[in-house]
Structures are given as structure tokens and as C-alpha cells.
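Encoded as C-alpha cells, the structure appears first; notes follow it.
Of the protein chains in this complex, one is absent; all others appear in place.
For subunit A:
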């Protein structure tokens, strides 16, 4: 990684000489040179508390983003001029390099394909044993993808029902989260403190190990068998006997895997049947949508026959 004027500096480094080395300091600092270590100002002390500032000071390139932050160069000239580590030049503008040490985009977005694949396989495999920590990173990327696929297959079979799919998914996620939070055993005080201090996506005021994020994640992943059923519905109308059987099997599969996951994640042992019934209702809602799309009811064929 070519960086102009970048010198790998050891940790304690006088910042003033650092900026002097830099040839590309577009905006000269108008502040007097501060003494050596970066702790002279309170801001500096606060910010430099972690190891970040040292590492940043060391590896922040002297490359100053052109025209980006002139005022800040002045105010925090102490930080070193290598604030924004972007390369300049029109070739770099068309490139994909970013700041120094920036994580890849997918990792920053929280989309972890390895986890997605692992969870999908767990759903698809009816005899898999479910680890209790499988839902610790409750991502919604997989669920969104599956809902979008479901809507797309419904579209391909004749009905533009994305809105209804979305509405049913949202309503179901909220109410199922509420029900299962009520049904799960209450948290002990230690678990409450741990949950509060860690700030998973949002606090959990229903005194349960289930949060809305986790519930939605489980529900979305377990929608996968119904996505397959709706894919089948593109090819043949589901409003027939074989369609009913396929969709019923898909619903049973969804319910089976999601009830297993909920029982593990929500620590509700011995309640699997009671957990499974609301989930079955939820997936029956989706199943109804899959069966009764117009291709499924044969309406399109009927309309064709009329003309």
C-alpha cells in the first residue's frame, strides 16, 4: 500500500515532527505546535485513552484528503495530519481502496456469509443439533433475502404481494416475539445485567433472552422451506391436492425447525408443542398466500379459457 510520506512510526512519536515530515499537508496548521505526546489537550486525553490513537498516529498516513476537512486540520492538528487516509489522484478515485485498516464492506455491514450458510443448513437439516449460541449474532440479511425471494416467486406466479408479505412478516415477528418473551422463563438478575451492559441491537425490556432481532432472525431463516414451496408454485398451480400436500409439508418443516430454535434460544424446555402452535399459525399465513396466488387458484387459466 503506497502511501505518500508514510513512515511506520513507533508508538511514542512527537506529532510535531510528524507533520513536518509530511509534504502533502495542504492546510497548514495555524495552531502552535503542541508538545510531544498527544495528551496535552483534554480531547486528546479522552480520545487517546484507547490504543486507537497511538496506532492511528503511527499508521495514519500523511496523506491528507484534499479539501476534506480544513477546519479540523487546524483544530486537531495534534492528531497528525494523516486524518483521512484516502489516496489522492484520479486513479485512486476510480479504485476501491479506502481508508487505512478499513474493514471490508460486508463485514462492516454485518453480512457474514459463513454464518448465513451455517444457519441455513441448520434449518434445512431436520436432525441437526442446535447450538445455544447460534443466534448470538442475529443478523437479518438472510431473512430479508428469503422474504424477498418469497415475494419474487409469488410475483412470478402472478400476484404482486410484496407488501402483504412484508406486513405479515413484520406483524408476525412483533407478536411472536411478544408471545415467546411472555412464555419464556424470566431472566435471572445476572442475565439482565449482562444483557443491559452489552447492548445487543436494542434493549430487552420483556425480561427474556429473546429480543426482537433474534426472533425475527429465527423466523426469517426458517421461512426457507416455504420459499421452496413457492418456487414450486411458479411451475405448477398449488391449488391442487399435490399443492396442498407440498405446502403442508413445507409448513411442518418450517414449524419443526423454528420451534427447535426457539426452544433453544429462549430456554423454553418442555414447551415445544406450545411453541410450535403459534409458529405453525404464522407459517400457515404465508402458506395461504403461496397457495392462493392467482396462478395457484387457476384464475389465470380460467381467464385464458374465457377469451
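Just so we're on the same page, a residue touches a chain if its C-beta (ideal position, glycine included) is under 8 Å from a C-beta of that chain, and two chains touch if they have at least 3 such contacts; residues count from 1.
Quick note on the criterion: contacts and distances are computed from a predicted model.
Of the names listed as "Transmembrane channel-like protein", "Protein YIF1", "SAC3/GANP/THP3 conserved domain-containing protein" or "Ribosomal RNA-processing protein 42", the one that matches the UniProt record for the absent chain is "Protein YIF1". Touching the missing chain, out of A:111, A:124 or A:179, is residue A:179. If you put the hidden chain back, the residue from A:89, A:103 or A:126 that touches it is A:103. Within the whole complex, the absent chain has one touching residue among A:113, A:174 or A:277, and that is A:277. Listed residues A:121, A:235, A:249 or A:288: the one in touch with the omitted chain is A:288. Interface residues of subunit A with the unshown chain, by the touch rule above, are 41, 43-44, 46-47, 51-52, 55-56, 59-60, 65, 68-69, 72, 75-76, 79, 83-86, 99-103, 108, 161, 164, 168, 179, 182-183, 186, 202-203, 205-207, 270-271, 273-274, 277-278, 281, 284-285, 288-289, 291-292, 297, 299.
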